[in-house]
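Shown here: the complex without one of its protein chains, the others still in place.
Just so it is clear, A, B and C label the chains in written order, and each chain counts residues from 1 on its own.
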Amino acid sequence: MSMMVIMHEAATDEQVAHVCARVEEIGAGAHLSAGGRVKVIGVIGDREAITQLPLEAMPGVDRVVAILRPYKLVSREFQQRDTVIDVRGARIGGGHFALIAGPCSIETPEQVLAAAKAVKAAGGHMMRGGAFKPRTSPYAFQGLGEDGLAMMAAAGAETGLPIVTEVVDPRDLDVVCRYADVLQVGARNTQNFLLLAELGKAGKPVLLKRGPATTIEELLMAAEYIVKEGNRDVILCERGIRTFETATRNTLDVSAVPVIKIASHLPVVVDPSHSAGRLDLVLPLSLAGVAAGADGVLVETHPNPEHALCDGPQSLPTAVFGEYAERVLDLARWTGKTV
Amino acid sequence: MSMMVIMHEAATDEQVAHVCARVEEIGAGAHLSAGGRVKVIGVIGDREAITQLPLEAMPGVDRVVAILRPYKLVSREFQQRDTVIDVRGARIGGGHFALIAGPCSIETPEQVLAAAKAVKAAGGHMMRGGAFKPRTSPYAFQGLGEDGLAMMAAAGAETGLPIVTEVVDPRDLDVVCRYADVLQVGARNTQNFLLLAELGKAGKPVLLKRGPATTIEELLMAAEYIVKEGNRDVILCERGIRTFETATRNTLDVSAVPVIKIASHLPVVVDPSHSAGRLDLVLPLSLAGVAAGADGVLVETHPNPEHALCDGPQSLPTAVFGEYAERVLDLARWTGKTV
Amino acid sequence: MSMMVIMHEAATDEQVAHVCARVEEIGAGAHLSAGGRVKVIGVIGDREAITQLPLEAMPGVDRVVAILRPYKLVSREFQQRDTVIDVRGARIGGGHFALIAGPCSIETPEQVLAAAKAVKAAGGHMMRGGAFKPRTSPYAFQGLGEDGLAMMAAAGAETGLPIVTEVVDPRDLDVVCRYADVLQVGARNTQNFLLLAELGKAGKPVLLKRGPATTIEELLMAAEYIVKEGNRDVILCERGIRTFETATRNTLDVSAVPVIKIASHLPVVVDPSHSAGRLDLVLPLSLAGVAAGADGVLVETHPNPEHALCDGPQSLPTAVFGEYAERVLDLARWTGKTV
Partner (left out) sequence: MSMMVIMHEAATDEQVAHVCARVEEIGAGAHLSAGGRVKVIGVIGDREAITQLPLEAMPGVDRVVAILRPYKLVSREFQQRDTVIDVRGARIGGGHFALIAGPCSIETPEQVLAAAKAVKAAGGHMMRGGAFKPRTSPYAFQGLGEDGLAMMAAAGAETGLPIVTEVVDPRDLDVVCRYADVLQVGARNTQNFLLLAELGKAGKPVLLKRGPATTIEELLMAAEYIVKEGNRDVILCERGIRTFETATRNTLDVSAVPVIKIASHLPVVVDPSHSAGRLDLVLPLSLAGVAAGADGVLVETHPNPEHALCDGPQSLPTAVFGEYAERVLDLARWTGKTV
C-alpha cells in the first residue's frame, strides 16, 4: 500500500466512488476500509504514478497519508548493507570513520598547506576548503575560484590527503572535478535539484549537506536525485538546523545521525563548526556526533583564525588540532569504528 | 558606529588593546567604553571592511553586536520613497496593488489560456505559471521547459497580461528572458547568490521569494545581491516559513509584510497558496496579507485542480476565481491602494 | 476508524496477529488491509480506550496514524454552529466582534481608569489588565495582586466594561472570580492542565492563550480540558509562536485563525501586542487577524507607555487608541461582523 486517503466524515458515497475511480484510472488499486464514522481508501500500486494524482484536491478528501517512504534507492529497504565509499584510499561508511578538516576558505598556498599538514599529522583522512564561497552578504569575500582549487590540490598532493570542496554553480563542475576528490553541496543548495542531477553524473563522490530548514526526509530525497543518475557515492552531512534558540548559530540535530543510519545505507558525518558558530562548542559537538554513530566529522581548522577571511570565530587553530583529533578519533574507536 | 565588541568580564587590558589595534589597522576607529564590570569597544568606519575582521575569534571577545543593518541599497535609509515597478503597464509598489495569478505549472495551451482569461476577467494584473519546476521528488513532474514558456507567452499576448515565471538555472536565463516579463526566484533559491547576481544584470524585474528558513534580514541581503548589480526592480514575496506547526504546510509570516515595508522601499507580495497548502485557507490568508499592507498577492488558480500536475490541492478553481478576486481587490482598495 | 497501525515491511504474521489480538482484547475492532509490500491495521472503536494502548511499542509496528481528531467537545463535528459568548452584554463569536484592550499590568487607579475610559470612548467592548504577572525574570515587577483587581473592577464599574484578567495560580481562583468577568490563561499556562480543569468549574468564561510552542491541535485539547468540566465558554487566543525569525518577538500565526474556525465552534481572537513586541506592528497585525476572520482583538494600551512597568514598548498610547480602534472596527464590519 502506497497511500491512505482519509475521507471527511461527511463525504458522500459518490465522492468515495470518484476517488476510487481516479485511482483505478491510472492503473492502481483502491481498497476501501469503512469502520465507525470514517472511510479510508488504501491506494496500492506504483508510487510514482500515484504521487502525480492530486488526491487532496478531490471533493470529500480530508487528508492523504503516505505509507511508503518517498525515497527508494537510498533506503535500507533497497540496500541492507552500509555503503562504503573509498576516496583515494580513505574509506568512509560501513564501520570506517573519516576526519575531514581544513579552512573555511582557501586564502594562500601557505595557509592551505599549513592546514593540510596539521590535519595529516593529527591523523585526519581528508582535507576540506572552499574556493567558491556562497556568502550571505554581497560585500563578503567570495573565494579565490580556480586559483584556490590549485592551491588546495597542491597541498593535497604534498600531504596525500584527498580533497573535499564545494561546487555552487553547475557551470563550474568541470573545473572543480579537475582538482577535487569529493564534491560538496552546501547547505544553501541542498534542494538545488539541477545541481544535484548533474552531480549524479559527475563520477566523483558527493558530500551533501543538509539545509537549515530541510527535513531528514527531504535530505534523503535530495540524495535520491544524485543516486538516481547513477552516482551511489553520497555522504550525508548534518550541520545544524534553524530553530528558535539563539545561543548557537544553528541547532545541531544530533538525532539525525541515528535516524539516517536506520533509514538509509549512506554514510553520515556531522559538521560541528557551522552548527555552533562558536569555537568552544566544536569539540563537545564533534564528540556528540561521533557518539551518536556518525561515520565522520567535517570541521574547520585554520593556522591563524584571527586573520581568516571567513568563519574565523569557529575555526580550530591548527596548533590545537592534534589534541582535538586525538579525542575525536579515540571516541570513534570506542564506538567500534576503524579510524 | 558599525559594530560593538563586547569583551568578557575577565578580558585583560592587553586583549582590549589588541582588538583596538586590529580595528585601527584596517583604517577604522575603535572607541572604548568602560563602565561597571564590562568593557565595550565601538567600531567606527567602513562596514564592509569591518565585516571582514574576525573579531569574534580574538582573545577576550565575548560577542559582537552589529549596529548598522548589513544591507544598504534596499533600505529605507538609502531610499525613502517606495519603489514603484512598472511591468508593461501593470504597476506595483508605492500604493499600486497587483493581483498575480495562474497555475502552478504550465501543462497545455488550453489550460494556461483558460487560467489567463479567468485572471484577466477577474481584474488580475499579471499571470504566473511554471515551466521549470524544482520538485522535492526526482520522480515528480519537472515542467515543460521552453514549450511551457511559449504557451504562457501566447496566453499572455492574448489577454494582455504580463508574465511571471521562475528561473532555476542561470543557463536558462536567456531563454526565459525571451518570454517572461518578471523573473521569479523560488523559495529554494533565495540564497543562490550566483543566480541572484545574474538576475541583477538581466534587465527585467525580479520577484524574489523568501525561503522557508530565511530571515527577513537575509531576504533583504539576497535582494541586495540583485540591486547591487544594477537591477532596482525587485519584488519581495512572503510565502511561509518552516515552524513546528503542522496544520499548515508552512506558517505565513504575515508580520514580514509590515517589517519589510518599514525597513525597505521595495514592494512586497504574499503567496497564500504555498504558505498554507490548503485551498480553504487561500482566501483568509490573502486577506490577512493585504490587510497587513502587502502590495500584491501571488496565487495559484487552475481550470481543473483535480487534474493538475502540481499543487492541485491548493489551487483555486478558475470557476471561483472571480469571487475570490473581488474580495481581495475590495480589501486592497480599503487599505488605500490603487488596484 | 480511530487509528491506522502501519506495520514494518518485514513484520511477521505473528506480529500482525499479536497487534490485532491486543486491539480486540480491549473491545475494539482490528481490520487488516494488505496490499503491495505493506500491511496496515485499521483500529475501530472507542478512541479513548484505544489511545491507552501503546501500539507503537509492539514488535513489528512502524508507526501509528491517528484518523480521528483527538478532541471532541470543541470540534465542529460535535457542534456545527458557532459558540456565542455573552460577557455582561458584550458578545463574541457567531458574527459578534469584540475589541478587548487595556494595560499589560495594573499600576495605579488613575492609570487603569484612564485606559478604561479610552477603550470605552473608542468603542471597545471589554478591558484587559494584569494583577498577577508571570515574568521571565524573578527581578521584574510581579503585579499588584488583589489591590490591582480592585482597581480594575472600579474602572470597569465606572465605564461599564467587563474585565478580562489572568489567573496564574489555582489558589487565587476565588479571589480573581470576585472581580473578573473573563478568566485569562496566559501563554505559559496553556498546558497547565490542573489549572484548566479548575477553570472548567469556575462558572466564568475563559480566554485561553496559545503557548509559543503549542500546536493548534494541542490548543484545542487544552480547551477540551475546560469544556469537559462543564464550561463551554472558551475564547481561544493566537498570540504568536516561536520561530527562528528574530525581527519580531514571536511570529503571529495568522493561519491559526481560519484553521481554528474550520475545526472548532469556539471564538478566536488575536493578540498583536505580544506577537510582535513592537508598537509599529500592532495595527497591521490587528488588521491581518481581523481580515483572516478573528472574532476579536486583545491589545495593550497605556496612558503613558514610557512609564509602564511592563510591556511599554508594545503598548499603544491611549492618545492614539481611538484612531487605532476606528480602523480595526471598520475592517471587522467589512468582514461582516457586528461590532
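Here is the rule we use: contacts are C-beta pairs under 8 Å (C-beta built on N, C-alpha and C of every residue); 3 or more make two chains touch, one makes a residue touch a chain.
What you are looking at is a predicted structure, and each value in this text was computed from that prediction instead of being measured.
Looking at the complex as a whole, the chain kept out of the display touches A, B, C.
Only one of B:2, B:189 or B:255 touches the chain withheld from this view, namely B:2. Contact with the undisplayed chain is limited, among A:137, A:243 or A:301, to A:243.
Of the candidate positions C:109, C:170 or C:322, contact with the unshown chain belongs to C:170. Of the listed positions A:163, A:180 or A:281, the one in contact with the omitted chain in the full complex is A:281.
When the missing chain is restored to the complex, the residue among A:182, A:252 or A:297 that touches it is A:252. Although one chain is hidden here, its contacts on chain B can still be listed: residues 1-2, 4, 6, 9, 29, 31, 33-40, 42, 44-45, 65, 67-68, 77, 242-244, 246.
Take chain C: the residues that touch the chain left off the picture are 22, 47-48, 51-52, 54-58, 70, 134-141, 168-171, 188-189, 191-194, 197, 211-213, 218, 221, 224-225, 228, 241-242, 279, 305-309, 311-313, 315.
Summarising the interface, chain A meets the missing chain with residues 213, 215-217, 241, 243-248, 251-259, 262, 275-276, 280-281, 284-285, 287-293, 331, 334.
Simple rule for what comes next: only the chains that are shown with their structure count from here on.
Taken chain by chain, the contacts link every pair, so each chain touches all the others. Taking the CA centroid of chain B as reference, the farthest chain centroid is that of C.
Distance between chain centres (mean CA atoms), chain A to chain C: 39 Å.
Between chain A and chain B, the centres computed from C-alpha atoms are 26 Å apart.
With centres defined as mean CA coordinates, chain C is found 31 Å away from chain B.
Multi-chain contact residues of chain A (touching two or more other chains) are listed as 242.
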